[in-house]
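Only one protein chain is missing from this complex, and each of the others stays in its spot.
Right after this comes chain A.
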Amino acid sequence: MHLIYPAVLAVLLFSIGLYGVLARRNAILVLMSVELMLNAVNINLVAFDRWLGDGLHTGQALTLFTITIAAAEIGLGLAIVLLVYRNRGSSDVDRLTDLADPGRPLPEQRAPGGTAAGDEKAEATA
């Protein structure tokens, strides 16, 4: 098999995941896109393991470790998203601007969340 097939598939899958991470608003959809990117890396690892064919099977072992770490990551990520949802009532990543640079307010995002920003300020001073 030509090596270019798995490599190009992995590249395109990674780009799709990159689009999802940047464009999605719900935090759980962002986590799904992160999973797509991790899977693209795994395809690369398996394909290059077949190409190099070393005795230690480094690529396949690293793929198993990556899958395990991805499972741990999704568990912790979902716990954090649930905690944020419980505290804020929303899991939209562009509303969580408490740690943002206050020097440049984003006007179109301030507009719907005017009361929410006041609430967060009250919560921060409390």
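Just so we're on the same page, a residue touches a chain if its C-beta (ideal position, glycine included) is under 8 Å from a C-beta of that chain, and two chains touch if they have at least 3 such contacts; residues count from 1.
By our rule, contacts and distances are computed from a predicted model.
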Report summary line: The chain not rendered here carries, per UniProt and among "Na(+)/H(+) antiporter subunit A", "NADH-quinone oxidoreductase subunit J", "DNA-directed RNA polymerase sigma-70 factor" or "ATP synthase subunit a", the name "NADH-quinone oxidoreductase subunit J"
Report task. Kindly note down the residues of chain A that lie in touch with the hidden chain. Result -> 1-9, 11-26, 28-29, 31-33, 35-36, 39, 42-43, 46-47, 49-51, 53, 55-57, 60-61, 63-65, 67-76, 78-83, 85-86, 91-94, 108-109
